[in-house]
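A single protein chain has been removed from this complex, and every other one stays in its place.
Here is chain A:
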């Protein structure tokens, strides 16, 4: 719906690229989360936050819970099923032992995530032992093979729909690299063979199986025992598959989270480097504001959706206008009319490709050269073989020479200059932190840049500048209030969290809305530490002397009268030369406050 009179994020401006993030049904995924529930998953721990150990089962559950919450918001057409194996109880259509498909009311086994699913899955650990139970399903002397059963059930769950309209994936969480380790001889070989065959059959159906191994501090997860064959890794991939044993839990969680979603291209673009040399790039939106979904109007009596019909009415005659109206701009005492064709013709100034214009040193890219979130570009040899090679060569040169590329991006919505900034890959134990590639930063035109800082100096005097002592005091303060490990995305959006908590509670008809935590508030405790307080006091003294409280008082007073009229007056005065002390002396502040 394009009519959204009260957007929750009203002051967010339209993001022209946003359309690409409204997931359409045609790009959905069917995912089966297959979780090992063997005793080993409950016995093994890894050190988590605050030195508290977390068991592997819990890690898996919380990762899935998190991803369900993301899915219901961003990718609600995806369908999911949650399936445990190595369980005491069984629940599956095939009635196979050791496999339990978890589900909630009003939902098929493989279906879109619902509020209820999220809610009940969140507290599954409380009832797990009672209702589902953990029991290793592969024991000598028995012909049971719980891993085989689990794959079979997962495959059956994914029978729904065609692989042409959906991506089908099985995500397998386990900490057992050798499921058949307790078996010997022919029994072992036999089970291994049938399990691998099952996995191959699944993959032949177009379903991918992805392994999410949980690793202990002291032990490596040896993929080559079974899983490299099961999921079809070749030897080259093998070495990189598990970055290192003994990684931290947070890193492991990080990596699990990253791998739960597949990446999507927003556009394929042609990048003209020089005449006769054009390569293929894919663009990805790694960073875009997430906003609550659009509003659907409902009839409050029936709760049925409403459709909005728009009609255009001529103000002069009151008659309905059927055909698309022309547009006009009042100009030189008349109305100059434009047809929509003319308007799109005006806007079309380029071919829609990306054209390289040249390079500049990185210092030319100023902090204020920004308008919108950037777009990530990565080469593709799919259509033009050799694209990656030249891209990598330029990427390396740009990194080494500390240059960024300036290019013209001629899209139809807003053709504009962009900066292409090369970034090297950054990896940690937790996997890739920054992908290798270039970031396309949308540059402003001169029309878009303002010079508000230049409007005020209206005196013959130079602007006051801090002296050495004041700067030193400020530096001391900065050292005291330092966030050492700040990372750009450490905060959840409190408004969004609140919005979805409310929705979830209402969807489940609960009375209480769960509290959400605003992580963005300052650390008052930290700021109240004596050393910090002292540094602030010293800085304050060096700048304000003993007058700080006075100034602050009058600020308080001024706040009381904070009406728009007063603001207007300040704006009027702003162009003139005035200072607060002066105004106060003349009693003008008082007047403004009263007015």
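Here is the rule we use: a residue touches a chain if its C-beta (ideal position, glycine included) is under 8 Å from a C-beta of that chain, and two chains touch if they have at least 3 such contacts; residues count from 1.
Just so it is clear, contacts and distances are computed from a predicted model.
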Next on the checklist: For the chain not present in this complex, what protein name does its UniProt entry give, out of "ATP-dependent DNA helicase 2 subunit KU80", "glutathione transferase", "ER membrane protein complex subunit 10" or "AP complex subunit sigma"?
Outcome noted: "ATP-dependent DNA helicase 2 subunit KU80"
Checklist entry - Given the contact definition stated above, which residue among A:93, A:139 or A:455 touches the chain not shown here? => result A:455
Checklist entry - Which residue, A:65, A:124, A:187 or A:365, contacts the hidden chain when the whole complex is considered? => result A:365
Item to check | From A:94, A:127, A:142 or A:382, residue that would touch the chain that is not displayed | outcome: A:382
